[in-house]
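Got a structure for you, written out below as structure tokens; questions coming shortly.
For this view, one protein chain was removed and the others were kept in their places.
Per-chain numbering from 1; labels A, B and C assigned in written order.
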Amino acid sequence: MEIQPFLPLAEKFRAVFLDSYGVLKNYKGLIDGVQDTIAKLREKGIAIRILTNDASRSQEQQIASFAKQGLHGFETYEVITSGMMAKHFLQHKITEGKIAYLGTENSAHYILQSGLEHIAVKDVDLNNVKDISAFVFLDDEGFDWNTEINKTVNLLRRKNIPIIVANSDKLYPVSKNDVAVATGGIARLVESMLNKKFIHFGKPDTQMFTYSYNRLKQRLGPFTKKEILMVGDNLNTDILGGNKFGIKTTLVLSGNTSEENAQQQINASGIIPDFICRSIID
Amino acid sequence: MEIQPFLPLAEKFRAVFLDSYGVLKNYKGLIDGVQDTIAKLREKGIAIRILTNDASRSQEQQIASFAKQGLHGFETYEVITSGMMAKHFLQHKITEGKIAYLGTENSAHYILQSGLEHIAVKDVDLNNVKDISAFVFLDDEGFDWNTEINKTVNLLRRKNIPIIVANSDKLYPVSKNDVAVATGGIARLVESMLNKKFIHFGKPDTQMFTYSYNRLKQRLGPFTKKEILMVGDNLNTDILGGNKFGIKTTLVLSGNTSEENAQQQINASGIIPDFICRSIID
Amino acid sequence: MEIQPFLPLAEKFRAVFLDSYGVLKNYKGLIDGVQDTIAKLREKGIAIRILTNDASRSQEQQIASFAKQGLHGFETYEVITSGMMAKHFLQHKITEGKIAYLGTENSAHYILQSGLEHIAVKDVDLNNVKDISAFVFLDDEGFDWNTEINKTVNLLRRKNIPIIVANSDKLYPVSKNDVAVATGGIARLVESMLNKKFIHFGKPDTQMFTYSYNRLKQRLGPFTKKEILMVGDNLNTDILGGNKFGIKTTLVLSGNTSEENAQQQINASGIIPDFICRSIID
Partner (left out) sequence: MEIQPFLPLAEKFRAVFLDSYGVLKNYKGLIDGVQDTIAKLREKGIAIRILTNDASRSQEQQIASFAKQGLHGFETYEVITSGMMAKHFLQHKITEGKIAYLGTENSAHYILQSGLEHIAVKDVDLNNVKDISAFVFLDDEGFDWNTEINKTVNLLRRKNIPIIVANSDKLYPVSKNDVAVATGGIARLVESMLNKKFIHFGKPDTQMFTYSYNRLKQRLGPFTKKEILMVGDNLNTDILGGNKFGIKTTLVLSGNTSEENAQQQINASGIIPDFICRSIID
């Protein structure tokens, strides 16, 4: 397992796609020194895109959160979230009725603004579900797990509608050692109860990559996949997704995958990054 | 799909194994008329055993609950629960340390009485887990889902110990239309988070069948599997388990499987009951 | 379940994406009357694209096969195969070494023409695998199942390389009642042996949809997803893929899904087509 420095590698590409958690920040906040790396990439004229499995915040809220932690200068078009993919899907496919959701009011506010009414699961009347036309798993917060998970199961048993998972991550880190069940974990529980497959958005699915690539070409003209480097800390989402989309991938060891077990996880999963770096600041 | 009356069928056997929910009772309580059927089986000298996936109550509490609803006369040895199987396992395999659990204090009280201390997840100190020697999923009640599921995930990430699911049912009915996520559903969520396989107890696993059959022989002398009929409402637990154990099976349509979709579910699952009855009172 | 005639529905769209098997042809060959439907769609100026999970033949060979059966006039750009997606992936990601494959020489010839050498599994020397840089499941024919499946497993145990499934279909129909295990079925067997996840191409993955949509815009100018209708006979590939990509979907009952069990399969899977037609000729 050869570990190489990040910047000399990145400079061989015209664009880098960066995962957010584990690459730019960790459970303590921004990773010290990423501002420098970002600045150097910008100096070299390398296009930067952040591809994040997150459906709890809008692009603007993401940028504001980075800025608050000291990473300034991102533009809306540089941030691509799995929530945006879910939003596009809903706009194209769901044209009538109400969209029921599990998550915070904030996440519903910006993801479900498709001209349709939305309604939190807790406000749904199970005896009158005829105008519910879709269901979205948005966030692991904003509802009482003791009651709303069961209510979701029963709503989806009564009504056969498209079910969307706006962020399919199973868990997220909350401290050095600890994690929390994420939206995708709750969605999988409900899938298992109903014995159905929902429509999942987010890496490793290639939609965010395709979207980013198409927008890149619109903005910067001709661009080939060979000119793009995906950088992520997670084999199962970042690296698998980048590999499947057909671009070069770099695993960084500053997040979910540690230096001690990277090689073993690569061997076990069969998901092979093209490169490995300690982090984007090394 | 031929539906036949229950009693003439049962009379061809020396013992009947009955599932509890969907056979003896439903969401409204005891099914009207089962007292008669039970009395007739007893008159004919047919041995009765109740095999139930339940880890929330002791055999005595199960019997008391039946009696309270009007079904009297069951003896301790006639009730076999998945919780008993988990209890035997813990007694044989876990001989030191503390057993952590998710469930009610009552379920912990009677299942974990193996000479070892037990401790609810909410009382575990995650920074001091060295004397925790096993973990048991006991019940879907008795804890706050908002916090204790995540705490369970993190406990089990820190400590590599045997993890037992005392009732592997994914869900249970709470009304004509509605269900609730059961212990086994929560356990599956945590399994999916950790990417591990826990030790599951309860039908369709054959342990409860083996236990019941062995005890039957101890009490009544020589007995063959051909003389036993399993009766249940659930293809995936009762019928699959009975089939796998090698006894004849009867699907009843008074619970989880309705007359309308029984044949389709049989075809789709490949789990084939030997007989079908409307209920044990028909 | 409302069944509607196809042409009046299709005329509401500017493009139709058609699955091949079950829509244009079946086990007997071309479905009588599809020439008419295709001609009428062309008259109305509706763009037609065939999206097929097939990695055994080139676009030209697909077109020749349609022509031979009496369906003339298709152009190369109108046919999109999962094999093309695999080919693009290999061109972008695999830049050195030899590509080993399971399939026919013909499939290898046109899919693996990426400047790299390719080698059939039967010709691989398991004691000298160091220059094998990728593996592709191409076809269920062209090799001896008795020996080459095991050899594939052992090759992939020795060498940790990207593994591509060029057609992820599990089975294909060979007569009214019978099916055969397809490339994707064999790939799944090997995945299960190795406990790894391969890179699968073909519907329901959205890559073929994205590719077709992008090319459509290049050729015809601005186009929205709302103007495209996906037509297929298979809920799990055609309809799931179309739904996920965010376009309207029509299930036809002329192939894999019969009128008798369509509603039940929709309910069981939770994959909901926007429309249902008996076939494209009704």
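Note that in this section a residue touches a chain if its C-beta (ideal position, glycine included) is under 8 Å from a C-beta of that chain, and two chains touch if they have at least 3 such contacts.
What you see is a predicted model, and the numbers here were worked out from it, not measured in a lab.
For the chain missing from the display, the contacting residue among C:L30, C:A120 or C:V181 is C:V181, taking the whole complex into account.
Only one residue from C:H109, C:K122 or C:R158 touches the chain missing from this view: C:R158.
Touch with the chain that is not drawn comes from one residue among B:K12, B:R42, B:K68 or B:K93, which is B:K93. If you put the missing chain back, the residues of chain C touching it would be 126, 144-146, 149-150, 153-154, 157-158, 170-171, 177-181, 185-186, 188-189, 192-193. Listed by residue number, the positions of chain B touching the unshown chain are 88-89, 92-93, 160-163, 194-199, 205-207, 210, 214, 225-226, 240, 243-244, 246-248, 266-272, 274.
In the analysis below, only the chains that are shown with their structure count from here on.
One simple way to say how far apart two chains are is to compare their mean CA positions; for chain A and chain B this gives 39 Å.
With touch defined as above, chain A holds no residue shared between interfaces to two or more other chains.
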